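The other protein chains are all here in position, but one chain of the complex has been omitted.
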């Protein structure tokens, strides 16, 4: 079989009707080259601090990307075979080429997925690939990519500049010294890389390792975390450290959207109990909800934007967690009740101009039923881009369809790439911009919007809206 | 910036594919000018009884429309700044022009929303406006509208006649004397304005003001509401009063869809307890569910169609409620379980030819999962038009897509405008008729329907189906 040429359709993802496509092209043309504003993601700051070449094609494109590994696992591959090391140090495939071959053999599995879109554009635009992965092309591609990755233009900082990234936010543990961020700031390189304060490890009292994480927090903050008061003070100090390092936001990953505050004495007792030993899950959940309320209170004080990612059951398979660690593709969404969950937080802070909250969900049933009605009235609330399993063209279209009629465009927060896969960032923004251009073109074709309004709105979605959503608030 | 001309695209909301659009045009042409049958809405009967000119553009289009004010609030305006008076009599913007300017400055926020569609058509067709609102055009528009509102052709009854309204149902408290309805009936004007019996205030035992409302009910009915038996008798008498005033239906707004009846003795005890003092929420909720069952029983007796609007948490922000009153845009939907909730009611009355129930939801997940399967088999049940946040083109399309394959067209109940904004009624029906024409055209283009069937169905949806759904039942 001849190698299938890898060509990017310049009209990809735009509406298929010729008249609507023509409008969409016009809209897209005005946003496609705008700088990339990346206020939420999971790129490691060390990558840009060290600026070393990427290891090999498999370690760039396969091993760290749980979108890719989970699909291969679903069809029978084992994580170890894909180069993902076990926590116990058992056998793992160390040959990048072997992992790459496996990936190429499973290329058809990605048909119709966003991974395919991201990978295609990354391969084509960033890495210069011109044939599709397949068993036949695997080796040739591997060699070509190894060569390409060795070029100076393929180093992280060079790519950052070439991508036109205006700001890149990482996501960091509360005790993180942010040394890599400091190193970047101190370097001669001009890229803006800012941290994000993510206290999950220390607010979920029943997380394995909580005790160690909270002690580390205390050390980093120079506070005695032996009391609840010291714990709060430590969090506040670390937030301040992050803020000074350029942080725009905090980030909170919770199973539920509950934000009910506890009485101070109850919170103190729960915290003290957790220091003494294991806590029953319901009490830990109540404390986590309480800490969302407290985080909102702190945000109102220090102006950090509060991001909430709710409704994903982490480590659905505990055996995978034990064998291979977290973030291995075994996180699965559940239904969420935002209307009741966010009520305490929004009643207290939702109309406060000093507060800003951006909410993300993988439960799209809440788009029209809960999130758009909430964001369409509470001034503090903005809707985050469709998240995780919904970060894909059809889901993005459903998001705009479900949300716009109630919340409009200005109550959304713009696109976030939310990725560990640094080199896929432009492709991800491009997908969002194409989908938005197509959606706006549909409104124009349907007589709901003038073309210049559509263009203006697309530009706002790609630039002013996310910048405003993540602008530091003033108390 | 030059003023953007306000033009209505004659093909707005029709499908974009030229061939499908041509079919849709043909279908729409057959229904666009049919009379408007309005069996559910919130226009104040006094408006048509008094037939006075509208006050000013802001008081017509902004102040009373919570769709409009909530959007402006979501972007930082305060209700008082928009002319909405506080309950405590604090400062409020009394200058219509100032409110109007604020609205015009926020016009872009409505892009992609149904408010924009309704307002555009109202401005264009009813008020003769030919430029878009904007900071630059605000004052000129205000002056022009003030002038227009003073014209005799712009008075409520003249508009009613010009709109081609065949019947307009209002929504009224159970103790309402219906004096305005009587005045209209006694007048020389020929418009049909009928009341709807909405007992919410007296069936939710924990509503603030319940005691006063139930006493007023007793007085209006001439019954002793000191006992549960007297309370039921009062409700029945008032229903009869409404029926004689032309009422077609009752209306019930509940948080859940629960319709479980209580034992008579339990209902009596709950009622007596509520008379004595505050009731725990669960008991009040059980009584409200019971009263849905009782209302169905009464409907079977007197033939009034029972409308159920379930699943909206009213007054999400209690502070707004305290400061500015109810219906200020702070009502937010929750998930609803219709399958289990409606079971007692449908088991008892769902196959009874003397009973008719029309159900509305803002939880669109129930369209295909629960409501279409229920309406597709129980003869007493009809599906109401997509409600509130779903009363919009994309949501209407999703409704038809989700519902038709299981329930067909004849188990839906036709469009209801459900509005306080009298002058927007034609625009709202027009949106529904365009969406239905487009949906039917899609079935024709997809080979599922012949063109004459599509036309016949569109006409039925706009005329015979709602008339049949709201026809008084015979016991």
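Some points to look at:
For reference, chains read A and B in written order, and residue numbers begin at 1 within each chain.
Following the convention adopted for this analysis, a residue touches a chain if its C-beta (ideal position, glycine included) is under 8 Å from a C-beta of that chain, and two chains touch if they have at least 3 such contacts.
None of these values were measured; they are calculated from a predicted model.
From the options A:71, A:141 or A:427, the residue with contact to the chain not on display is A:71.
Across the entire complex, the residue among B:89, B:277 or B:446 in touch with the chain not shown is B:446. Contact with the chain that does not appear here is found for just one residue of B:68, B:82, B:375 or B:416, B:375. If you put the missing chain back, the residues of subunit A touching it would be 4, 8-9, 11-14, 16-18, 70-71, 73-76, 108-114, 116-117, 313, 316-319, 329-335, 362-365, 389-390, 392-395, 398. Along subunit B, the points of touch with the absent chain fall at residues 15, 17, 19-20, 335, 337, 339-340, 343, 346-347, 350-351, 353, 365, 368-370, 372-379, 381, 401-402, 404-411, 442-443, 445-450, 452-453, 456-457.
Definition applied: only the chains that are shown with their structure count from here on.
Centre-to-centre spacing of subunit A and subunit B amounts to 40 Å, using the average Cα coordinate of each chain.
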